[in-house]
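All protein chains but one are shown in place.
Chain lettering (A, B and C) follows the sequence in which the chains are written, and residue indices restart at 1 in each chain.
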Amino acid sequence: MVSETNLIVRYQETDQMGIVHHSVYPIWFECGRTDLIKCAGMTYSQMEKEGVFLPLIELKCRYFYPANYEDEIVVKTGVLEMSPSRIIFKYSVYKKGFEKEIASGQTEHAWVNDKFKPVNLKKYRPEIYMKIKKYFKEDESNGKE
Amino acid sequence: MVSETNLIVRYQETDQMGIVHHSVYPIWFECGRTDLIKCAGMTYSQMEKEGVFLPLIELKCRYFYPANYEDEIVVKTGVLEMSPSRIIFKYSVYKKGFEKEIASGQTEHAWVNDKFKPVNLKKYRPEIYMKIKKYFKEDESNGKE
Amino acid sequence: MVSETNLIVRYQETDQMGIVHHSVYPIWFECGRTDLIKCAGMTYSQMEKEGVFLPLIELKCRYFYPANYEDEIVVKTGVLEMSPSRIIFKYSVYKKGFEKEIASGQTEHAWVNDKFKPVNLKKYRPEIYMKIKKYFKEDESNGKE
Partner (left out) sequence: MVSETNLIVRYQETDQMGIVHHSVYPIWFECGRTDLIKCAGMTYSQMEKEGVFLPLIELKCRYFYPANYEDEIVVKTGVLEMSPSRIIFKYSVYKKGFEKEIASGQTEHAWVNDKFKPVNLKKYRPEIYMKIKKYFKEDESNGKE
């Protein structure tokens, strides 16, 4: 239950060290989340229109190998944990022609409403909760909730 | 009637050519606009709360000399033209220890409401129009360049 | 002789107006240039390794309609003018499901070497010059050189 997002490194994403700047990886992770939610049968845009937002509580990223301009990047995104109040996504970043993972990360989010108040998603928007819950069932059997 | 904004080049703003990426200058221009509106006795945040937004219609930027990491940048911002429907800001960018202008630019904006509908600012929010009008009177006496 | 680049609007590319920030379009243009040069049979990465760089001299962008998170963007990139010392690219931006152009722009670049000295590309790297020249021949018959 992992989505794959394909990206090509933009010139603007490099810095004077000649590699992708570390602040770009959280943006790639976000592209991964967008695709994962799409795989679950809705869009993050729709979720926001229904009053569900996912601000970050925590971000972690580890950098193993650099990425360079024009590299073909693959971001694999999954759900590590999910509860009615929070969700943790995990990410693995690869570049084509290089077998090892070049970076990994995870982001923890709170489910909040359009006034940034934390909500119990199961009660607030049960249909969204069930959609994601059902989709990520297998992952959850291993994790805590 | 020109505001001055002081910035220090961020590492993230450089690219693999070793210079500030060209897409950063429009962001610096925006910092200049923020300061100029503050000089006029309000904040752009307040303007938005009162339902006045300033989306871009046009952007122009010319690059004469590169800027580098840790350079001390000065952005001089003024108003080139102003009407009840539109405003054009102009910008000159300098770096400390270098007498010549390193970049220049201008941005044209429409006055719109919170539904992105163009408004006649003089009628829609006369108090804001007058504040800016009065402040930039001298510039306008010269008319278009 | 126009390349097409497909992009999906990233959440990070939006601002508090709820639309794509205007400074993102020059980055999309750059993605367009990357693809266009690839179409000409080389990569911009290779060009840089052979000592040819393309810093911006001028940027122009006009904004007609906003773009939003998750919009599917198409950037059409072509060459407006080309000479041994300079090149001007032009861009048209579209979003899927909307027939009109949402933005257009052009960027003018100088051919420089790795010390940022302007070069006559025809003499400095004739093979690169011919590759691009040949590829964009049709466009040039209309333009100045």
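As a working rule, a residue touches a chain if its C-beta (ideal position, glycine included) is under 8 Å from a C-beta of that chain, and two chains touch if they have at least 3 such contacts.
As the structure is a computational prediction, the values presented were derived from the model and not from experiment.
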Since one chain is left out of the picture, which of the remaining chains does it touch in the full complex? A, B, C
Interface residues of chain B toward the undisplayed chain are 8, 10-12, 27, 30-31, 34, 43-45, 68-70
For chain A, which residues reach the chain that was dropped from this view? 16-17, 19, 22-24, 26-27, 30, 48, 53, 55-63, 66, 107, 116
Hidden partner chain, residues of chain C it touches: 11-12, 14-19, 21, 23, 69
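Here, only the chains that are shown with their structure count from here on.
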Can you name the chain that lies farthest from chain B, using the mean of each chain's Cα atoms as its centre? A
Between chain A and chain B, what is the gap in Å from one C-alpha centre to the other? 35
Measuring centre to centre with CA averages, how many angstrom lie between chain A and chain C? 30
So, what's the distance in Å between the C-alpha centres of chain C and chain B? 25
Using the touch definition from the top, which residues of chain C touch two or more other chains? 27, 30
